[in-house]
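Everything below concerns the one structure shown next.
A protein chain is absent from this complex, but the other protein chains hold their places.
Then we have chain A:
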Amino acid sequence: MSRKFTWFNATALTLGFAFLYIPMIVLVVYSFNESKLVTVWAGFSTKWYGELFRNQAFLDAAWVTLKVAVMSSTLATVLGTMAAYVLVRAGRFHGRTLFSGMIYAPLVMPEVITGLSLLLLFISLNIPRGVFTIVLAHTTFSMCYVSVVVSSRLASFDRSLEEAALDLGCTPFDAFRSVTLPVIAPAVISGWLLAFTLSLDDLVIASFTSGPSSTTLPIKIFSAVRLGVSPEINALSTIMIAIVTVGVITASLMSKRALVKRQRDEQRAFQQ
């Protein structure tokens, strides 16, 4: 692409990023508002954060959400990595088309349909709804995202390394652990992070599959927001935005450092 950065480009970027970020900045600023009215500024205050941490219902919901997210993303990473391995390495087997169809379909499936179908399954099997059913539901759709992320990394990985390990006497599992896994690790980690945020964020599927004792944070936020804007929700949103921002920046700095290190290692190996 030609590197002529014009005034038009600068304006487009400024307006575009203003559009993307102003709503979130407004949200953060008004979480420090003294007034209960979210649209009238009445001075700086952190009292809504205090209110938030005294609100047991929110704390309980946050705990449920975190539990679900950790369990489902871990399970999804294991299953998704296996599925990616099958897609890229297992060659032909009976029902392969159906398998890859089932991996890609959940990515484009409307959440209302996924939620409805899982709820009807749980009901017809008489499984009581709760944390367990949300974990099953979240694992199912996020394992597909994990397998897409991991399989693109696996596809670009030189298979002969793995074969060399096998020739040198490794068992297939050892070869996977000591050769393949370190190479695909960045993809596995980003798959886990993706599954984790998908689970934290999900409202629709959780609403269908949760029981009365397992309200997640998005369900709680949704029912609060339906009644109107509240400064407590602004405070909660600010905390979540802060966590994501720190997480994304740390992850990108770490991957940049890893890239620089790898380039340096390669150069050194080349010189020797």
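FYI, a contact is a pair of C-beta atoms (placed from the backbone, for glycine too) under 8 Å apart; a residue touches a chain by one contact, two chains touch by 3 or more; residues count from 1.
Going forward, contacts and distances are computed from a predicted model.
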item	value
Chain excluded from display, named as in UniProt, from "Chemotaxis protein CheC", "Succinate dehydrogenase / fumarate reductase iron-sulfur subunit", "1,2-phenylacetyl-CoA epoxidase subunit PaaD" or "Putrescine transport system permease protein PotH"	"Putrescine transport system permease protein PotH"
Given A:64, A:149 or A:200, the one touching the chain that is not displayed	A:200
Hidden-chain contact residue, picked from the options A:42, A:59 or A:90	A:90
Residue among A:120, A:181 or A:254 that touches the chain left out of view	A:120
Where the unshown chain meets chain A, residue by residue	1-6, 8-10, 12-13, 16-17, 19-21, 23-24, 26-27, 30, 38-39, 79-80, 82-83, 85-86, 90, 93, 95, 99, 102-106, 108, 110-113, 116-118, 120-121, 123-124, 136-137, 139-140, 143, 147, 172-173, 197, 200-201, 203-204, 218, 221-222, 225-226, 228-229, 233, 237, 240-241, 244-245, 247-249, 252, 256
